[in-house]
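Notes for the one structure printed next.
All protein chains but one are shown at their positions in the complex.
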Amino acid sequence: MNPYFFYAFATITVLMVVLMILQKNPITGAMCLIVSFFSLAGLYVLLEAHFIAVLQILVYAGAIMVLFIFVIMFLNLKKEDLKTGRRPFYQFAALIASGALVTFLVVQYTKIPPVSFPESVAGFGTVEAIGSLMFSKYVIAFEVIGLLLLVGIIGAVLLGKKENHD
Amino acid sequence: MDTYLPILIMFVIAGGFAGAFLLLSYLLGPKKPTDSKLSVYECGLNPVGSARERFSVKYYLVAILFIVFDIEVVFMYPWAVNYKNAIKDGHGAYMIAVMGVFFVMLVLGLFYEWRKGAMNWSNQA
Partner (left out) sequence: METNIQNLLNILVGGITIWILCAGALLCLLIDALWPRKMSVPVYTIGILTLIVTLCSAWYQWLQPDLPAAQDLLVIDLHTLFFITLVVLVGILTILNALGYMQLHNDLTAEFCSLIIFSIIGMVFFFSSDHLLINFIGLETMSLSIYVLVGSHKKNFKSNEAAIKYFIIGGVASAIFLYGVAMFYGAYGTLKISELAMALPTQGLDYLPKTAVAFILTGIFFKLAVVPFHFWAPDVYEGAPSPVTGFMATGVKIASFGFAIRIFIGINVLDMPQIQNLLVVVVVATFIVGNLLAIVQDDVKRMLAYSSVSHAGFVLFGMLAGFREGRYEPFSSHTVMFYLLGYLLMTLGAFAILSLMIRKRSEATHYTDLEGLGHSKPLLAGLFTLFMFSMVGMPGTVGFAAKYSVISLAVQNGHIGLAILAVVMSIVSAFYYLRPSVTMFFKKGAGGCPVIQEIPFTSSASITFCAFTVIYLGLNPDAFIKLAKIAAF
């Protein structure tokens, strides 16, 4: 696969996430996040994980983004609600800490000996390939995820529903 | 790489159409602004307050529950794709059982939500 595509998508992803953090307007930030989700999907396509790429767009850029926008609209923060109480010391400390972490990781990654992964077999990453693994070898994981989603439903109902003792 | 070319072309054409028509209407459309044309049109009423109104939290519960079921459907899709092959191999019953357990949990969640009145719109306000 052409590495230029990787660098293009990776740059867009990182750039958009940084832009999202720097945005003053939350809606604009959410839009930046959508773009980064899309280019992340592009990265998945480069890895031949087509199903994951489609899910990334459907679930993240589609459904989860809607929740983000919802929350922004619920809170509906006006400019005067946003306190501008900046704490330069904390910002400085955070900058140094994250810079150190990034430097550390970059140095680590350059020291990694090249790992040879087996060439992906034909049909890798398709819906069918994922399904046949998910329902045979990883069937336990599949069922436990069902349980996890059930807990999600209970949590949403328990915390989200208004009490009405009638 | 060739396999992705149609997708790329589709994206380009879709984006091109959207951009082209915006540009065309901007360039070709007649521009004769007057005061009343420039004012915000709100069904004949004068707009009052901000367009960004705070709205009820009950929409959010529906949205969250939608996402949970959305993700459950995502898991069903590979199952549906693989089911045909499984029948061919004579393992239809296994697949039905595996999805059955998953489905029972989903339906139990739906039933719970129903009985708890999470979907009652009017009572909740």
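We call the chains A and B, going by the order they appear; numbering starts again at 1 in every chain.
We adopt the following convention: a contact is a pair of C-beta atoms (placed from the backbone, for glycine too) under 8 Å apart; a residue touches a chain by one contact, two chains touch by 3 or more.
Because the structure is a prediction, the values reported are computed rather than measured.
**Student:** In the full complex, which residues of chain B touch the absent chain?
**Tutor:** Residues 86, 89-91, 94, 104-105, 108, 111-112, 114-117 of chain B touch the chain that is not shown.
**Student:** Write the list of chain A residues that the hidden chain touches.
**Tutor:** Given the touch definition above, chain A has residues 105, 108, 111-113, 115, 117-118, 135-141, 144-145, 147-148, 150-152, 154-155, 158-159, 163 touching the missing chain.
The rule we apply is simple: only the chains that are shown with their structure count from here on.
**Student:** Just give me the whole-number Å value for how far the CA centre of chain A lies from that of chain B.
**Tutor:** About 18 Å, centre to centre.
**Student:** Touching chain A in the complex: which residues of chain B?
**Tutor:** Going by the criterion above, the answer is residues 1, 4, 52-55, 57-61, 63-68, 70-72, 74-75, 77-79, 81-82, 85-86, 95, 98, 101-102, 105-106, 108-110, 112-113, 116-118, 123-124.
**Student:** Touching residues of chain A toward chain B in the complex: what are they?
**Tutor:** Result: residues 1-2, 45, 51, 55, 58-59, 63-64, 66-67, 70-71, 73-74, 76, 127-128, 130-132, 134-135, 139, 142-143, 145-147, 149-150, 152-154, 156-157, 160-162, 164, 166 of chain A touch chain B.
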